[in-house]
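Note that one protein chain is taken out, while the other chains of the complex remain in position.
Going in written order, the chains are labelled A, B and C, and every chain counts its residues from 1.
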Amino acid sequence: METNVTDSENCHHHIPEYKDQRVDRYAVYTKTDVYDHIYYIIDRFINLQNLTVGNHAYEKIEGEYTPLTLCQEFFRKGSISPGNDTFDIDPHVDKECISIYPLEPLEDRTLSRDINFSLDFKRLLSVNIYLTLKAINLQTVRHHELPDCYAFSIIIMFDNRAHSGRIKINLENNVGINECKDWNVASTSGKNNHLLLFDSLVILACFTSLILCTRSVYKGSQLQFHYTAFFHTYFGKTVSWSERMEFVNGWYILIIVSDTLTIAGSALKIGIQTKDLTNYDVCSILLGTSTMLVWVGVIRYLGFFKKYNILILALRAAFPNVIRFSCCAGLIYLGYCFCGWIVLGPYHEKFRTLDKVTECLFSLINGDDLYSTFQKMREKRYIVWLFSRLYLYSFLSLFIYMVLSLFIALITDTYETIKQHQKDRVLVSQLKAFVAECRDQPDSGKYKIDKEPTCCCCFGYTL
Amino acid sequence: METNVTDSENCHHHIPEYKDQRVDRYAVYTKTDVYDHIYYIIDRFINLQNLTVGNHAYEKIEGEYTPLTLCQEFFRKGSISPGNDTFDIDPHVDKECISIYPLEPLEDRTLSRDINFSLDFKRLLSVNIYLTLKAINLQTVRHHELPDCYAFSIIIMFDNRAHSGRIKINLENNVGINECKDWNVASTSGKNNHLLLFDSLVILACFTSLILCTRSVYKGSQLQFHYTAFFHTYFGKTVSWSERMEFVNGWYILIIVSDTLTIAGSALKIGIQTKDLTNYDVCSILLGTSTMLVWVGVIRYLGFFKKYNILILALRAAFPNVIRFSCCAGLIYLGYCFCGWIVLGPYHEKFRTLDKVTECLFSLINGDDLYSTFQKMREKRYIVWLFSRLYLYSFLSLFIYMVLSLFIALITDTYETIKQHQKDRVLVSQLKAFVAECRDQPDSGKYKIDKEPTCCCCFGYTL
Amino acid sequence: METNVTDSENCHHHIPEYKDQRVDRYAVYTKTDVYDHIYYIIDRFINLQNLTVGNHAYEKIEGEYTPLTLCQEFFRKGSISPGNDTFDIDPHVDKECISIYPLEPLEDRTLSRDINFSLDFKRLLSVNIYLTLKAINLQTVRHHELPDCYAFSIIIMFDNRAHSGRIKINLENNVGINECKDWNVASTSGKNNHLLLFDSLVILACFTSLILCTRSVYKGSQLQFHYTAFFHTYFGKTVSWSERMEFVNGWYILIIVSDTLTIAGSALKIGIQTKDLTNYDVCSILLGTSTMLVWVGVIRYLGFFKKYNILILALRAAFPNVIRFSCCAGLIYLGYCFCGWIVLGPYHEKFRTLDKVTECLFSLINGDDLYSTFQKMREKRYIVWLFSRLYLYSFLSLFIYMVLSLFIALITDTYETIKQHQKDRVLVSQLKAFVAECRDQPDSGKYKIDKEPTCCCCFGYTL
Partner (left out) sequence: METNVTDSENCHHHIPEYKDQRVDRYAVYTKTDVYDHIYYIIDRFINLQNLTVGNHAYEKIEGEYTPLTLCQEFFRKGSISPGNDTFDIDPHVDKECISIYPLEPLEDRTLSRDINFSLDFKRLLSVNIYLTLKAINLQTVRHHELPDCYAFSIIIMFDNRAHSGRIKINLENNVGINECKDWNVASTSGKNNHLLLFDSLVILACFTSLILCTRSVYKGSQLQFHYTAFFHTYFGKTVSWSERMEFVNGWYILIIVSDTLTIAGSALKIGIQTKDLTNYDVCSILLGTSTMLVWVGVIRYLGFFKKYNILILALRAAFPNVIRFSCCAGLIYLGYCFCGWIVLGPYHEKFRTLDKVTECLFSLINGDDLYSTFQKMREKRYIVWLFSRLYLYSFLSLFIYMVLSLFIALITDTYETIKQHQKDRVLVSQLKAFVAECRDQPDSGKYKIDKEPTCCCCFGYTL
């Protein structure tokens, strides 16, 4: 995963022009500030080769450098005089672009101030600066992997759409990862092949496990059909769904899912290592999830000791109730989310979008900094202030005191039920009653499906 | 709601003069600093048109610009010599104001330093600077809505009332939103009309639902009167309040409230969109609350599946106990609030006002940063330090360990009671016993109110 | 309490010399920095009258200004050459002081750089600067109260005792509040007298309540003696302590304590308002605590409704168990505190002193920012890093999962016991059994202490 980390670091740190300023939520307020910022960016771009400590370079397509492009958008016509509440505007948006070409390192530097452009702030909607940089990630050379070639497409946006006296500045950085075209590394060892071999072995092992588990699940479902048919024929009873499900071993399903993910992830990893693919994210999600499932799967073996499986039993037993309960609680939660979004959205950063509200409220239930959330709504109009108080107090009281307590009550109740069950060892289902009639031991190995009415031990076999 | 967000952003960001400084809790300590700040503000005001990137302008009333007004308040007489503990003061407050007019953009700039005024800091109580700006919110033009015209009344206060060597600076900004007087937009589409149509449809649908629910509630209460009268006549018993309440369907009440709020909110929204009204806050609170109620109302339909309504049942059953319990806990809580306010108010930011104390303590119970609260009281006099420790430890131990645990005990107890009830299906009230006598099925459709003594099924009908 | 707030604000903000720098944990590292800081302080002191926006002045004792005193402490002899691990030192500490007198405002300013003093950093232990300022708090004039005169004794300490290359700078500020000697305010209203009148009324009311409650408690204890004697004589049984305590009404004790505190606090408040006393802290603690007790006392009246007093009953019943349990948990907690202090003290700010450790651990249990606490110990030596992990994980697991859960179990258990009791209404004590023999109603008003053996209703009277 080393390359993966590098990749992400590159994305965030390769931009030498803009490092010293906090880009996020950065904003300027005066005309000279806007011009200064634009000139600063252009200067940095032109002098890139003299400044950067990394191996950045301009993009060169067919012998020609890709220029820095500066585009401004503005209303076609606009005479605005707020002094006497009048305006005359044509909302069609015009766009004007100029290109600035980088110079060869040996040429004389021309000052960016020579570039002629002017902004009419009354009509200005936005200024966008587009630039492209290339870089090579040499870090992997040390690990005897081939380096990747990066192309960064950077967009710096000056957003004046609000005309509120504040121009927000944003930086967007998209990275493209390619195989380098022409390379020469003095000595490459075969370490990479070892990795490929290891990955192939992993895939093989997982494939074997996958096939075995699928076979078991298949056999289980076949047995279930036999059992259903048998019961229907001899006793005339239908078999309930919950009993049918007992023939399917949940752990096998888990292993199948985990194996599938591992195989897919390892295949992707081989593709990445041979420089054919670059989607690191999908690969890491597949392998990460499969790792998690493998760890969870270990619980199965703990469950063989009887006292250890209380967690799994309790979780499984509580699951339907918890889901049902969460549905209802979720509806109230959603109600609060929408309400907070609509009313408090304009006044508080954390309520700006619906998914932010969801996260904020979830965080508040779990003990996030509440006072600061309260405080940020302090200086609003009285009615909003009052609403925010009612909203937060009622939400938190309801969820922390009522819903959380009910959760505990639910789980405690389930736990006691399970403990009682473990003590009583009652035969709950038809199936278990049926199996209990067996006189043969399940491990006797007999599978006398031919003389069904007399022996039924076979059915206990796959459980 | 787009306009709403814009509005609030405008309020907070339209002030170009003061942006680069953290206004909240900003303070100065030396005489030159005070003068510098005042001159800076005046300079920024005079040069507004050259500086701002937004469309701000001076207010013009009857052809004349509204000036920036600088007022100082001071004691009429004051000779104070702390060196030998003597003073001679006349607490009458005098006020002196000067006006500074903005210049036409084409005139020469006069430096603000030319303005002659001096402050006698020994007697000075406060310096207030009043200024008025106008702006037009063009952001809505993109959404084919008409822009609003804003008038910002800004007050910057230098507060020296404490004479403590520290002058606090505050900025107050009041915004007035008007319809623009004279406007011309090149092309306005009819998108606005679609919105109005949609709002009208919403109002219509809610009105229908409101009428139907009101009718149901009315019928229910009529039936209740019949039932009470019947019981009084035939059995000579009075019917308890709790039984009477069973005739009123709480869900209908919820729908009625929700519908009323939606209708009011939508009506307001139409008013806002046609530029007749500007109270965004009330509108968003009405619509937000109704949205929340609608989501909560969905739980009703989940309740039709028997196992799903445990949350609602538990909450409803626990409600009276929780309220009673909260009353008592609230009294102790209030006691702590008042005590903290009185004793720790002068020493800790979070205990400055009563509502801050309430929020702070509520936050502390729910897991706010406790250590920093402790630390801020570290450097006080010993007796206050000791008191703050006793106060915080006792409060948190009492509420986190005792009250919260009791809450869980309360809810767990209610949950178990409900589960027991669900198992036992006991007939609790007279009403249910009466209904249970029915031999007709509730869905038989018979409504034989004429032969009451023999059949009572009708009463089960509306439940 | 207005004066109180003012007082505290004065303490913290009256020092104009040092405002722009974060004084707490401030430190310097180079020789020139040390000199610069000292000269800066002296300059600020000399030019005080030209700089401050408050009414500060130099202290004048018998016509002469109190000077700024600069004292340095150093080892008598010290030749240290770390290069070859040798030193020759005389640990006797010498002290040298110079005084710098403030100048009259009209005199020429002399630059502080003219003052001649030099520091031998190899031997230097500390530099202390002492200065005294006076000020008058005019803020109260607006509230028609007389202003206080303040004397600030400020000590600025440069601490080089560690000789570690880092000189810590500390500021200590002691404030003395006196009545001003000679004052003249143009118009003082009699508003102050109204306040005094109100305070006197409060004292009177509390005194009446105090006497009545004391009488009740006295009567109750008398009755208890009668009862004990009666039981001893007629039945030959001794009465247990818990039964004896039932004759003492806890609420009366609460009211007595609350009244005593209010009377003491109000008396202090009168003293403060008449400018005889200045201990605001004690006054506010007394009044604050009494306010809290009054609010808690209101619960008594809620207790008259039977269902409301579950909180108080549960708290009272759980109290002994909670105390016992807290003792044991407290011992483990103390063990962790001491251990953390000893081992982690040198490595983490929050473990520097024992009371800081106590607060930090208490905060961690209640949900404080744990990750940052973990992180601050990241870059230590491996063995300390490992220990800190073991320490924090074990502490938090033990207290959050085990102790907190046990608390909930304890309270839940108590709650259920109480609910059972309320249902059963069992006669627990001898006393209640005895009272239950009564045939007279408690409200019959009969108090037949003369014919004891036949009637015992009298004893139920005070309960």
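By our rule, a contact is a pair of C-beta atoms (placed from the backbone, for glycine too) under 8 Å apart; a residue touches a chain by one contact, two chains touch by 3 or more.
Just so it is clear, the structure is predicted and the values come from calculations on it, not from any experiment.
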Item to check | Among shown chains, those touching the left-out chain | outcome: A, C
Checklist entry - Of A:Ala27, A:Ile115, A:Val141 or A:Leu277, which one is in contact with the hidden chain? => result A:Val141
Checklist outcome for this item: Answer key for C:Tyr101, C:Phe319 or C:Tyr393 versus the chain not shown reads C:Tyr393
Checklist outcome for this item: Touching the hidden chain, out of C:His163, C:Arg244 or C:Lys419, is C:His163
Checklist outcome for this item: By the document's definition of touch, the residue of C:Tyr29, C:Phe117 or C:Tyr218 touching the omitted chain is C:Tyr29
Next on the checklist: Tell me which stretches of chain A touch the chain missing from the display.
Outcome noted: 1, 4-10, 13-16, 19-20, 50-60, 65, 134-139, 141-142, 144, 147, 149-150, 178, 180-187, 280-282, 284-285, 287-289, 291-296, 298-299, 302, 307-312, 314-315, 318, 322, 350, 355, 359-360, 362-363, 366-369, 404, 407-408, 410-412, 414-416, 419
Checklist entry - On chain C, what residues meet the omitted chain? => result 28-32, 34, 75-77, 80-92, 121-122, 124, 160-167, 321, 324-325, 327-329, 331-332, 334-336, 338-343, 345-347, 364, 366-371, 374-375, 379, 381, 383-384, 387, 389, 393, 396, 400-403, 405-406, 408-410, 412-413
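We take it that only the chains that are shown with their structure count from here on.
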Checklist entry - Out of curiosity, which chains are bumping into both chain A and chain B? => result none
Checklist outcome for this item: Given over half shared residue numbers means same and under half means different, the chain B/chain C interface is different
Item to check | Distance between chain centroids, defined by C-alpha means - chain B, chain C (Å) | outcome: 34
Item to check | In chain B, residues with contacts to at least two other chains | outcome: 366-369, 408, 410, 412
